[in-house]
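A short write-up of the structure that comes next.
Some chains omitted; the rest stay in position.
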């Protein structure tokens, strides 16, 4: 499929719906993290914005789409504001927050690995690079959120369920779909749902990735 | 006001004076933080450079002004070096450092929210986006400094006086001034001084932003 055609499909069908949905759910996850860490209302808004827009801004800087969509389209910027407002007034009991963060975060992961990969293709990157950029888009905002909130990024921890693998699967699925000419709004949505379901299942079943081969785990190095 | 005219005013009157002043005061704040954290002379220089130039580099990457001013204009790069040298030899007693960091940081905040917003306008961003980028410019360098020095960024903490709100007010003031055709070197300086005074007052009076509505604050989540 020629880049122009991809860009057309991407712009009209996929981007507007999937991207804003991803921004909304990531913003909810970021705002909930801010509530859990006891940040104030400004911190809630900032963490919502950074979580929701961080991955996409990195993606746009890398492919050279400047200023990034987040600084052009008013909807990109105001959606996290709205999500932060919702969380500020309606957040559930603090005890249940961690689980809720995980679900919203999984939805953002599924959506952004698809839109990130598709946009990278539209800007002329090869399939492997587009997949890598899709993963970057999906995990970037959450990584910035974790760094600012002084958490060890979930994507690095062995004691957490697999996080990057669902994004990798979703991004690779988009790469295959584009290369075989099967990429459209329906298959894109299916790929996003598949990556989301994969992540939720991993959380539910406790799927983990192995640590280094025969590592002597007696020694220091766990989360301090 | 057409973008070209803004750029002209910005380039000749505002940028050279306000930007370099902002870089100097942010560099002092960064260098003092490095002294408080007991970093060596290289760490003092690096933290001064990152605090002073970080926000502007992010701004320039986002609006597409590459290489960023910090990597073109020798003054941008050498000002933090000079500030770091001053702090290295003349820093006050360590006990009084925290208060001094806050004052210099407030001055940088006031100056950068103005120059960041103005430059974003000059590159064609809309008023809301330019305001958002002005805030990013103002808080970006300090956030990178705090992350590198392993502090929770002051802009997220509820137990600290409001930090982002003065930057928001200064940036929004610039947006209103530009939109109404009143933006010039005098009103720009006034907006910077207002944002600075707002931040210093907030520090002095202990103004804080509210945390999430009815959050059960018994539960864990404070700074650990």
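Letters A and B name the chains as they come in the text, with residue numbers starting at 1 for each one.
By our rule, a residue touches a chain if its C-beta (ideal position, glycine included) is under 8 Å from a C-beta of that chain, and two chains touch if they have at least 3 such contacts.
Since the structure is predicted, the reported quantities are computational estimates derived from the model, not experimental observations.
Taken as a whole, the complex in this structure file is built from 3 copies of one protein sequence, with 2 shown in place.
Note that in this section only the chains that are shown with their structure count from here on.
If each chain is reduced to the centroid of its CA atoms, chain A and chain B end up 28 Å from each other. Interface residues of chain A, counted against chain B in their complex, comprise 34-44, 46-47, 57, 61, 66-68, 71-72, 74, 77, 87-89, 91, 93-95, 147-150. Put simply, chain B touches chain A in their complex at residues 61-64, 120, 123, 125-126, 128-129, 132-133, 143, 147, 150, 152-153, 155-158, 162-165, 208-213, 215-217, 219, 221-223.
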